[in-house]
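This structure is in structure tokens; I'll ask about it shortly.
Here the complex is missing one protein chain, while the rest keep their positions.
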Amino acid sequence: MNASHDYQRVYVWQQPVRWFHWINALAIITLGVTGWVITHPPALMNSGEAWTSFWFGKVRFVHFTSGYVLLANFLVRIYWSFAGNKYASWRNFLPLTKAQLREVWQVLKVDIMQSSDKAVHALGHNAVAYFTYAATGLLTVFQVVTGFALMAPTSQSWLPRLFTWVTPLFGSEGAVRTYHYAGMWLFVIFTFIHVYLVFYHDYVEGHGVMSSIIGGWKFMEKHKIAAQEATGISGLPTKSRQTGSRPKV
Amino acid sequence: MSLELETLPKEQTIYDQVIARGVSRREFLGFCAWIGACIGVQGAGVDQVVKALETKKRIPVIWLHFQECTCCSESFLRSSHPIVADILLDKISLDYTETLMAASGHQAEQALQDTMAKYKGEYLLCIEGSVPLAEDGVYCCIGGKTAKGIAEEVAEHAKAIIAWGNCACSGCVQAAKPNPTQAMPIKKVIAGKPIINVQGCPPIAEVMAGVLVHLLAFDAIPELDNLGRPKAFYSRRVHDTCYRRPNFDAGLFVESFDDENARKGYCLYKVGCKGPTTYNSCGTIRWNGGVSFPIQSGHPCIGCSEENFWDKGPFYERLPNFPGFGVEATADTLGQVALGAAAVGVAAHAVMTNFRKRNEIGEQTGENAEKAETADAAATDDHSI
Partner (left out) sequence: MSTRIVVDPVTRIEGHLRIEAEIKDGKIVDAWSAGTMVRGLEIILKGRDPRDAWAFCERVCGVCTTVHALASVRAVEDGIQVQVPPNAELIRNIMFCAQYMQDHVVHFYHLHALDWVDVVSALKANPAATSTLAQSISHWPKSSPGYFSDIQKRLTKFVESGQLGIFANGYWGHPAYKLPPEANLMAVAHYLEALEWQKEIVKVHTIFGGKNPHPNYLVGGMPCSININEANAINAERLAMVGDLLKQGQQFIEQVYIPDVLAVAPFYLDWAGIGGGLDNYLCYGDLPTNGFSDISSYKFQRGAILGRDLSTVHPVDPRDDTGIQEFIDHSWYEYEGAAAGLHPWKGETKLKYSGPKPPYANLDTDAKYSWLKTPRWKGHAMEVGPLARMLVGYAGGNAEIKDAVTATLGALNAPPSVLFSTLGRTAARAIESQLAARWSLDFYNQLLANIKAGDTRTFTREKWEPSSWPKQAKGVGTSEAPRGALAHWIVINEQKIENYQLVVPSTWNASPRDAKGQRSAYEAALIGTPVHDPQQPLEIIRTIHSFDPCLACAVH
């Protein structure tokens, strides 16, 4: 297996995507942890006076701040899905073309049913991955909307107040909190599976998936790249395929 | 035998009556300022209160009782500041209320009809209790008529409607699942009339009084929130006016009733306090003349001024049960089950993947099964440059 010369470096994840990813991951982990603490505050102190500390207030502060970060970062990513390369494009996230749908089926066959015939070797994400990330995006929107709705009644600032319409939709703040809390669980589950899958794909396919989200590059056999170009699967028809040399962004 | 309304002399203003009762003008003005403060006006606004009370006769009030526990009436009777209680008795003319009126049966029904006829379009309709709609309303009948029929009849020419308490505002306990009588709040029964929802189970006495005074003094509906509650009393969460709030921010919590922390008055968040999602004046006005309120007496807020608070329990847990599942299915249980399922799935998947990978590698490296072992171990390296 010394076929390394067959491989080609492909610059998949541009800087904004990578920054987005890690800021996003950090924000979500922070929000998840602080959110968990908000629901289940640990019995840190058995005695004390209220003026001596403000730790629960701080936890909530961190949560809210991370909430703003999550939103801002998300908006940047939306922008980049129009401005970035084809792997970053918004089109990937909606499995609308026939080719994408076919690929969804393929991936499910391989990943879930473990059939080994036509493994999908995607340069960007495979179609299923894109689709789950789209769902994650929706989940982010949901958390942002419910989170800011929970902030709205006591906030003086304009942003949370954009979300005053949300609570009536759920019936009560209690309900919004429950759903917001449930959203946390969905993120926990996503992260768990997501990280597993990253390892899994790295292990099974060996295209450098894992390092790509840091460095930006993936590695793939040339014939596979060619096959992908031909079928148009995983990645829409190329305008400018970036290979070999480091691109501008 | 009964007194004839018509034979009686001219109607007096509230001011006349108060002064005639020996209340000084200074006390009267003091009261106006207090009421003004309650309903959020100052300066010139207070003058307006004074003027209104000086020149207005008592509003005729019809108070209907449907599916209720009558504790809204009871609460109303507890209105605290003595002068206020007196003025309230003299400020409105409570022409019909089954709880207190002298007349029963036909005479009571007559009193209702008289007020409706004499003060068409002028009387204030207060409703305590919910209206059952199932089975054509047979679950609540008065004088042989259904609550629904009576509500519609009396509402038609009412000037405005006050829905007292959680029953009239959102159905309260009888509307809790499975709501056997289809108990409905007033807003679901009557359309086309201004309805003021004075929430709580029951509402605080001074809030009830304050709403009446607002209507009388300004001849206008107070500003309402999106659930129809007067903002003057329902725009802040109990949590934001709670004197235990510093403990919340400091992370000092009661872990269990009557523990060390409970005895120090720490925050009741962890024993289920619904203060963070409940809009009411308990933290500011407090109860029974400002003596205390649930949290001050050690019990978490159960959210009694919120819609359907009965089904958002259990009361001793902070987050409501997840709707649509069994009572015990909190988000936590569901989340843990889902995460558990994911973990099991992932584990199984990982094992299967391993087998598949071995097979693939076995195919690539030839029939020699022994070699597969080494290849497998080196698999990751194989793909690196």
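Here the chain labels run A and B in written order, and each chain numbers its own residues starting at 1.
By definition in this document, contacts are C-beta pairs under 8 Å (C-beta built on N, C-alpha and C of every residue); 3 or more make two chains touch, one makes a residue touch a chain.
These numbers come from a predicted model, not from an experiment.
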item: In the full complex, displayed partners of the excluded chain; value: B
item: Full-complex contact with the absent chain, from B:G251, B:P294 or B:G335; value: B:P294
item: On chain B, residues whose C-beta touches the chain left out of the figure; value: 1-3, 5, 8-12, 17, 20-22, 57-58, 60, 65-75, 77-80, 82, 85, 89-90, 92-95, 97-111, 114, 135-147, 149, 172-174, 176-181, 183, 201-202, 205, 244, 256-259, 262-265, 282, 287-289, 291-299, 302, 304, 310, 313-316, 327-328
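One rule holds for everything that comes next: only the chains that are shown with their structure count from here on.
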item: For the chain B and chain A complex, residues of the former touching the latter; value: 226-227, 237, 240, 246-253, 255, 260-261, 264, 269-270, 274, 276-277, 303, 306-309, 312, 318-320, 322-323, 331-332, 334-335, 338-339, 342-343, 346, 349-350, 352-353, 356-357, 359-360, 364, 375, 378-380, 382-385
item: Parts of chain A lying in touch with chain B, wherever the complex brings them together; value: 1, 4, 7, 39, 41, 43-57, 59, 112, 114, 116, 153-154, 168, 171-175, 177-178, 181-182, 184-185, 188-189, 192-193, 196, 200, 202-208, 219
